[in-house]
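Here the structure comes first, spelled out in structure tokens, and everything after it is commentary.
What follows is part of the complex, with its chains left where they were.
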Amino acid sequence: MNSKKSNDSARPLGVAMIGYSFMGKAHSNAWRNVAAYFEVPAFERRVLVGRDADGVAAAAAKYGWPESATDWRSVLDRDDVDIVDICAPGFMHAEIAIAALEAGKHVLVEKPLANTVAEAEAMARAATAARERGIQSMVGFNYRRVPALMLARELISEGRVGTVRHVRAAYLQDWLADETASMSWRLDKATAGSGALGDIASHAIDQVLFLLGDRVTEVSGRTHTFTTRRPGADGLEEVTVDDAAWATLSLGSGAIASVEVSRVATGQKNSLKLEVYGDKGSILFDLEDLNELGFLDATLPVREQGFRRILVNEPMHPFLEAWWPQGHILGWEHTFTHQIRDFLQAIAAGGHPSPSFEEGLTVQRVLAAVEESSAAKSAIIQLTEPDAP
Amino acid sequence: MNSKKSNDSARPLGVAMIGYSFMGKAHSNAWRNVAAYFEVPAFERRVLVGRDADGVAAAAAKYGWPESATDWRSVLDRDDVDIVDICAPGFMHAEIAIAALEAGKHVLVEKPLANTVAEAEAMARAATAARERGIQSMVGFNYRRVPALMLARELISEGRVGTVRHVRAAYLQDWLADETASMSWRLDKATAGSGALGDIASHAIDQVLFLLGDRVTEVSGRTHTFTTRRPGADGLEEVTVDDAAWATLSLGSGAIASVEVSRVATGQKNSLKLEVYGDKGSILFDLEDLNELGFLDATLPVREQGFRRILVNEPMHPFLEAWWPQGHILGWEHTFTHQIRDFLQAIAAGGHPSPSFEEGLTVQRVLAAVEESSAAKSAIIQLTEPDAP
């Protein structure tokens, strides 16, 4: 097991990325652009890793990686690699991330942290151990770096909505609304772990925790698959993950959050909707309009109260000073750019980037409780605090 | 027990109304205006009934009733009264409605039908019996006569959204968001039966059933009171009803509906939000913009798909021909005007107005199941079909 390589060497941090499909493309964009907008420690993109040699070579050329490779293990042995960015499918997260941490690499891993609680626990343990050696890690809940949601969190933590009672979180998509859409590895529990639950409820639940700084104590949940068989290579195949999920979460503060996610909500394309209701104000958000935040200040005279549409594009808004003048909106992909910036800055400062693997594990436990409750006719599941380390 | 008075006499139908606060004012408006817009059988407002003699006399003068009275029983004895419109509090519904039906009066009763399932069952039995004698009855789920929601039901029944999978129903208000707001009979289980559940979840659930023409087979639910003590006449008093409620409903068709209601959703004033997702299209609605319907037609080319804002104010929209030119929006109160029109026309035609007491009972059973599930840690409650009569 390696010890941490010195950071204060003149050498730029070397970055390897594993995976080059959707998330690989998005992370590559972030690595390609982050230094043009933010002050970050020097780094160099070194190598892109994928299973198909031709495919990964073409992707490397296109996305700006000087080299490609097919064996992620060999990459962990390289001295010129300091950071491993894992965009491989969820079932590979634990193995790669743990190996990388043990090899002394800083690790960024896509969300959800893992497909099972057991894997996530192992990863969190590895992260804790690595952190003591100065090795950092982070799980890629990129929506924590949407400037509007950062502003929401600020307003909530400043007390601007008062005591939060309700949260309504929904993440609605429709790419499976067509029942003739094909079977894929994402619809197979063996590879995907779960469906909408792990993929998008994980984001919704992470946001509840992020925005409120709270924890989940009880869960009642339900999952459902509307289309149970889909056309595969050899005819109709069994869909073994959920299309949609519902939950109510009791929070430590006494607030209650509802969560509803779906991949069959026709017409909703990528709509993560968040509503936070406190006794002094409220917050609204929709990812399809990610540059906007709704805010109602209930301490103003009633005569003039109303939800404001704040266009979160002013220089004093989180991350915005680096970008364009007011009203020139940011795209979805820069949630990753912001994530990389914070990850790099934390590494340079020796700080601990957030969300940590432990935070990823917390989300994983809630997801598992939703499934457990669903199997128990929606009866409430208690979530106990994990023992302090 | 009287038999039905002949309808084809030249005499106009005489109307008595019981109750003169919020709902009494709204129903009075409907009786005062319905004939100016719609072809309805001749009727005459006869008497307004309330407990306080001065109060009811003043209300009668203001709202256009020629007479007032304090004893509802004596009104049921009057030969010049053919219709009784019950706007008294929920715990009085059963007694008055059953007596009125037995006295041979057509009855319109405000929603929810009653405070308990037992009362609602007795009322439904009385309505069934009366109907055989030509006496009609109706429960006032007035939002069934929002033109936009009637259009929504038409589109759904025509197959324009295809097979419905999801429904999201929420009814959010904020008049109890202030924890110093006073105690009242509405917050006392003895008088109000329940809180947000009976008051507004009843509307939301009725709409799910109305829009889809479906039935509820299973319920998982939860209720919660955020502010448990409020200032009353003699200091802090116990709030014994819910502030908010959540449920998932399995429907006979296989669809699943989520329901969420609250009186503490700061900034949401009277927002009954309905979303219906099918495999060919979707519907959106918000009562705060009750002249509008959102509709997405997923059978159009994807290139041009999107939620449309239909301003439901065209002459061919339900009820609209009677009103103003396009774009001149209707107010909330005309849901009652439309309700009275349909009630009167059904009486004249000898038809059975809908929603019937039986339909009101159906909603009541779902509400009871939410409470039962809430008491059982949200575990799913099966709803069996009531025996056919």
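As written, the chain order gives the labels A and B, with residue 1 at the start of each chain.
In this text, a contact is a pair of C-beta atoms (placed from the backbone, for glycine too) under 8 Å apart; a residue touches a chain by one contact, two chains touch by 3 or more.
On a predicted model such as this, the values are computed, not experimentally measured, just so you know.
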| item | value |
| --- | --- |
| Oligomeric state of the whole complex, in copies, if 2 are shown | 4 |
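Definition applied: only the chains that are shown with their structure count from here on.
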| item | value |
| --- | --- |
| Cα-superposition angle relating the copies chain B and chain A, to nearest 5° | 180 |
| Euclidean distance of C-alpha centroids - chain A vs chain B, Å | 43 |
| For the chain B and chain A complex, residues of the former touching the latter | 161, 165-166, 168, 170, 174, 177-179, 220, 222, 224, 226, 243-244, 246, 248, 254, 256, 258, 260, 262, 264-268, 275, 277-282, 296, 298, 305-307, 373, 376-380 |
